[in-house]
Structures are given as C-alpha cells and as structure tokens.
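Removed: one protein chain of the complex. Kept in place: all other protein chains.
Let's look at chain A:
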Amino acid sequence: MSGGMILRGLEVEQVRRFGDAVRLAGLGPGINLLGAPNEFGKSTLLAALRAVFLLPHGSKARPVAELQPYGGRGAPRVAVDFTLDGCDWRLEKRFMQRAFVRLEGGGERLDGDAAEARLHDLLGVEGGKRGAEAMGLLNALWVGQGHSLVQPDFSDPARATIRSCLEADLDAMTGGDAAGRVLSRVAADLAVLLDGRGNPRGRYRAAKEGEQEAAAELARLEARRQALEDDLNAMADLRRRLAHEDDADRREKERADLAEAGRVRDRLRDHDARYRAARAVRDHAAAQLAAVRQDLAGRTAWERDLAAGVARVAELEGALLTAQGAQDAAGAAHAARLEAVRVADAARQAARGALDRAAGRVERARLVHERGEAAAALDRLDRAAQAVTRASAELAACTIDDARMGAIRKAERALDAARAASRAQATTLDIALADGGRGRLVLDGAALESGRVVVTDNAVLRIEGIGTICIEPASHGRDTLRAALAGAEEALRRALAAVGCADIAGAEAALAARRQAELAAQAAQTVLGGLLAATGQSPVTAMDVARRRLADLDVRLGRIGAADGEDIAGDPVAVLDAAREAMQVAEERYGAAHQALLAPDETMRRAAEDLARLRAEWQVARDGAAQLARDLEAARAVEADEALSARLAAAHAGAEAAELALLRIEETRPEGTEALADAAIQRLERTIQEGHARLAALRQEMAAREARIRAAEGDGLDERIAAQERLRAAHAAEDAACAREVAILQCLRDAVAAAERAATERYLAPLARAIQPALSALFPRAVATVEPDFSISALSRRIDEPFVNLSDGTREQIAVLARLGLADLMRARGRPAMLVLDDALTYADSGRLDRMFDILTEAAGRLQIVILTCRTELFTGLGARRLAVEAVGDATAEGH
C-alpha cells in the first residue's frame, strides 16, 4: 500500500446528528464496510470527511453551516488520522465558533493557514474561493448518495491533476498547461472584443456603431447640402424672375397698353351704338316690306288654293264614279259565287243519290246470295234429319242381333254335337262301286257313290239287280240319341224362328244387314251432328233458326225492293266505286265554291272603303273650296288688289333706304371688337396687378431662401461633411482592425484548442488502460470511450452504446469503475487517493455484484476503499473490514 492514502480514524463531534463525539472504528487498508440503516449518519460521516480535508476551518459557507447540529448552533469538530506515503498524519478542524485547524505528522505540527496550505500540498488540491471546498480529485472520488449514478464531474484543478498524472506517463511534457494558459489569455483578449454570444463589444462595437452613426450623420449632412444647393439654384432663378418683374420700362409699357386698350374700347362702343340704331331702322323697313309681301303672298295663295280645291272636287267626283263601278262589279262577282255554290250543291245531291242506288244494289245482291245460302243450309239440315230418321227405322226393323245370333249358333253347335253322337253309333258302309255299278246301289232311295256311308238308323239298301238289304244298326242308345238329336233340332228351329229366319245363313245375312243399317244410321247422325255442331243447337231448334233467318232475309229483300237500280248494267261494285269517286268530286267542287264564297272579299271591302273615303274627301274639298271663295271675296272687299301693289312698292323703297344708311355706318367701323378690347384690358390689368403680387411673393421667397442659405452656410456644411467622412473612415479602419484582431484570435484559439484536444486524446490512453481491466472483468470484450474531460461517453460491446442509454445498473457500475480507475491512476502516480462509495452498487444484480466484489477486492490490494451502505446483507460476500461507530469518552483528551 505504499504511496497510497489510508484513512485510519475519523472522529466527529457537534456534526448534525452526532452531538457527542463519536469515532468510526475499525478503519484500515483494503475494503472497509460500514453497514447501517438509513438515518444512521453515514452520509454525515462522509460530509465530515470532505469537510475536514477540503473545507477551510475559517469557512462559514453553506457546506460548513450544514454540518452544524440539528436545531441549534454548534461548532462542528472533525478529526482524522491517515497515512500518506507511509507517513502518519493527524488532522483536526473545528468550524464556526473558535475555529481552528491542526495538522501533525512527520515531525511537523502546523496550525491555521500554514496547516491548510500544507494540507492542500499533501492532497494536491487548490484552495476554494470564499470558504468553498478546496478543489481536486478527491471531490470526485468521495461522492455521496445519489451521485453514484453519474460519472465524476471534475473541477479544473482535478482535471489538471489527472492531466499531470497522465502527462507524467508520456515521455515528454505535452505543454497542455501552457496551452490552457494561452487559451485563457486568448479567450480574455477575445472577450474584450466579443460578448458571450459572439457579438462585438467594447471598442469593436463602438467602432461599428460609430461608423453607422457617422454614415447616418453624413447622409443627413449630404441631404442638407443638397437642400442648400437646391436653395442656391432656386435663388438664382428667383433673382432672374425678380429682375424681370421689377423692370420699370416694362411696367410703364403695360400701363400705356392699358390706356390704349381703354380708348379702343370706347371708340368701339360709340360706333356700336350708332350701328345698332341704323340697324333698328333697317329692320323696321324690312319688317314693313315683309308684311306687305306676306299679304300679297297670302292673297295669291288663297287664289291658288281655291283653284286647287275646285279641281280637287272634280277629281274626287270622277273617282267616286270609278269607285261606285268597282263596288257594283264586286257585288256581281259575289252573286256569281253564290250561284256556283248552289250548282255545286245540286251536283253533290245527284251524286249522293247515284251512290245510294249503287250501294243498294250491292246490298241486295249480297242479301240474295245470303238467302240462297240460308235456304241451302236449311235443306241440308232437313235432309240429314230425314236420313237419320230413315236409318233409325231400318235399324229398328232388324230382328236379329248379336245375342240372338249367339243363341242360334249355340243351338246349331248343340245339334252338331247330337248328330256326331248319333253318327258315332252308326254303321259304316264302305262302298266300292264296280264299273257300271253306279246307280245301282241305292240306300233308302239315294244312289250311292264309292266311298264311306254311315248308317245311323235302320236303312234299306237295294242293289239293283240283286235285291234289297235291310240294315239295322246295332245301337243300344239309339233312341236317346234320336231324342237328343230331335231336341237339338227343335231348339235350333225355335231360335231361328225367333229371328224370323229359316236357317242359319238367313240369320247370318240378317245380322249383316243389321250391321249395315247401324253404319247408315251412324253416318246420318254424323252428318246431322256436323251441321249442328256450328250452332250447338238441337236439330229442331237449328232448323227453326234457319227458317227464321230465311224469313228475315226475305223481309229485308222485300224492303230493298227489286225495282231500284235493276236497270243499271255492269258490275255493282265497280258502279259503286265510280259513284263514290263522283261523289268525292262533287263534294270537292262544293267545298271550293263554298270556300270561294266565304273567303274575305278584299276587292269588295276596298271598293266600299274607297267609296266612303272619297265621299268624305269630296265633302271636305267641296266645303273648303267654298270657304276659300268666301274669304277671298271678303279680303278683296277690304283692300283691292291694286291698293296692295301700291303698298308693296312704297315698302320696298323704304327698306332700300334703310339698308344704305346701315352700310354707310358699317364702313366706318374701327378695328377689333369690344370683347377683344375688354379681354386686353382685363389681361393688362391682371398682369399689372399680378406683377405686384409676384414681386411681393418673389421677395418673400427670396428672403426665406436667403435665410435658409445663410443658416446652412453658417453651419459650414462642406467642412462638417469632410470631418464626418474622416470620422467614418476612422471608425471603419478601427472596425477592420477589430475584425482582423478577432479573426486572428479566433484562428489562434482554434489552432491551440485543436492541438490541446489532440494532445489530450493522446494522453487519455493511459486512463483508458487503467479502467480497461476492471471494465473487461465486468463487461467482457467491452471497450469504453473516454472523452477529453475524462468522462466515459459510451460503451462498445457489439455496437456503441451511449452512456445515457445504458441501464441504471450498468451506468452505476461504470461510474464506480471510472472512479476506481482514476483512483488507481492517481495512486500509481504517487498521488493520495482513496475511494468512498456511499450507497453505491444498489442496482447491481447478484452476478454483476459478485464480479464487482472481485474487482473491488483486487483493487483493495492497492487502494483503501470505504463502502457505506444501508444494505449490509448485499455485501456479506465481500470479506470487508466491518466498521462501527463508537462513542468517544473524551475526544479532546484522546486527540492530544
């Protein structure tokens, strides 16, 4: 354990829940375990440890205040015994009231700030500011509850410590420290010119703003100069105009022009009055002349109108005659059309008669034909009924029928049977006649031929030339047989008699005749049925119907009569068609004539209108002519035609005289018109008047402009513009210099930072190497990615897993491994290092926990590890030193 730091004892008093002095007993090299329930004060002990090592004794900062006992004031006191590089040390601090520090060891005994300085030196930490914790790697290694999940967060001194440890491993100094100082100098220089967001500040900003302000001011000045130049130009113009307005000669001429214009206007007015008077005289004479002429013209017009009116009356009378003739002609035409209608109607009637006749003829022919048909049908019906009657009678006459025939045949068969039985009892004679023997042998009177003869009864055979032979058959039942035979014969005879037939052949014939009769009756019935089938009536009814129909037809024939149209030759149908056509023609003709009659008669109407109009006109013309004649007569009575002519001559002479007088006046008219003269006067007056106003306005404007010009000139615009341009250029140059300075500093910063990063990456390798064995033990084949700030950012197993994505357990384990690795690294470089784990590894499963135990145990061979836990059972397999908290009888006594 050489080179390491071993905590051997910790005493606290007046620290939070520990009012009386207590001691953490049992501390030693390797793994130390304090298992105790929650609220026991484990974290308080850790806080006390941090305080005694890291907090200045004079501090009243919050971490110190928080050490005070609950609910009261107090002076927390902490003492530790530790071994560092083989040398034993005791450190004791009291905070707040009567604060002190004492460090003893290695033959030294230091108090106060000297003790603090020595302590910092021993631990390799830097004093904190304003009573805060000293900063170094121990801060990161001694973490409390809740920090075990996160990786160590290093202060700058801690980082420097690690870096120097790592650099020591390299062959040469990396200069990382120098780079850091350069960087901070560059950052400070940059901070003068740029603010936190990279915007210009200080003189850089002032230069930019100054340039903008100068440019704005310049623009304002330029605008003012422009305004001044405008004013100057305007002034020159105004001066020209003023010189023009203020010209005395011109004004005198204007006044003279005005007077002359007034005189011209007076002359014009005088002439105008005379002219108007002469024109009035002339107008009067002309009016008189016009009146006479009008009278004359009126009289002539009257005469002309009268003559025209008389002629018109005559003309209208002629027209009236013509119109009358036209109207008469129109009436005649109308009568002719009436006659045509009448004739067409007669023709139409005649055609209708002919058509009716032709139709009657056709109808009669049809009826005659129909009657023939009906009579024939009746006849057929009658004959069929008779045939049926006849056949029924014949059939009824037949005595035989199938049953009787059957009885006959049965009787015959019985007879035949009786005969056969008789024959079977009979004697057989086989005759063989010798030549010439024929006829010579006679039996019972019948000559025999060659062959067999049966003799059933006593018989006599006579042989000619020989004699007779009596033959008596030897039959014992001959009598019975004979009786049977006789009975059979009788039965047959009776059966035959029943049907009235002599023999069987007759019966057969009678039966055949009956069959014929049945067929005939059936046929007759069929014929009748066929005839009746159409009407579905009985024969009697049918015949009755047929007879009635015949009678009906006869009646209709009789109605039509035979005489009408019988004389007409030819085919009745063709005749009928011709009659129809004739009828059509007659109808059309009638229609046309009627149409002609009914059509509006324009000629006649116009003739009537013309007549009426002409009559009215004629009336008016006649009345007008009469009136004119009366008026003319009256006028002449007042003034005779001669008197009127004399008046005309006088008026004519007067008018000519007046016109002459007017012409003479006109010839003396002065030049120009009164309106033009008035306009000239007005214009000249206005010119003079406005000239005064313009002059006043020009002087006013000039005064205003001049004031402005003087004000502007007094400002020295050109000079100020030049000065402003200089200012702007100066600011621009300053701005450029600042921009260049910024660029240079940024370039420098980037280069140094990049170099430092590269160097850091190089010396990170030892740290990775320090962590790697433990890491491999916990996560086989895993490689950790170590960042330049010494944090582990990712774990590479199969793929890269960012730290934040890892499970709580894995993150906690990596955090512990990182601290372990760092502590290991420190120890290996001879720096004080020990590890305190407060409630760590609570997320680990049992497998991981076992491996962590192995790792911790292995590390504990080099490094003191203190584990604070509330779950003692988890750590039973660790084989750690068990720590206990014991009361101290007299802490101060023991301390000295």
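Criterion: a residue touches a chain if its C-beta (ideal position, glycine included) is under 8 Å from a C-beta of that chain, and two chains touch if they have at least 3 such contacts; residues count from 1.
Methods note: contacts and distances are computed from a predicted model.
K.L.:
Which name from "DNA repair exonuclease", "Transketolase", "Carbohydrate ABC transporter substrate-binding protein (CUT1 family)" or "Oxidoreductase" does UniProt give the chain that's left off?
P.N.:
"DNA repair exonuclease"
K.L.:
Pick from A:R185, A:R337 or A:R352: which residue touches the chain that isn't shown?
P.N.:
A:R185
K.L.:
Which residue from A:A36, A:A132 or A:M235 sits in contact with the chain not drawn here?
P.N.:
Answering carefully, the residue with contact to the hidden chain is A:M235.
K.L.:
Please identify which residue in A:L597, A:L748, A:L806 or A:C870 touches the non-displayed chain.
P.N.:
Missing-chain contact among the listed residues: A:L748.
K.L.:
For the chain that's not shown, point to the residue among A:D623, A:E713 or A:D800 touching it.
P.N.:
Candidates A:D623, A:E713 or A:D800; residue touching the omitted chain: A:E713.
K.L.:
Touching residues of chain A against the unshown chain: what are they?
P.N.:
170-176, 178-179, 181-182, 185-186, 225, 228, 232, 235-236, 239, 706, 709-710, 712-720, 722-723, 725-726, 729-730, 740, 743-745, 747-748, 751-752, 754-756, 758-759
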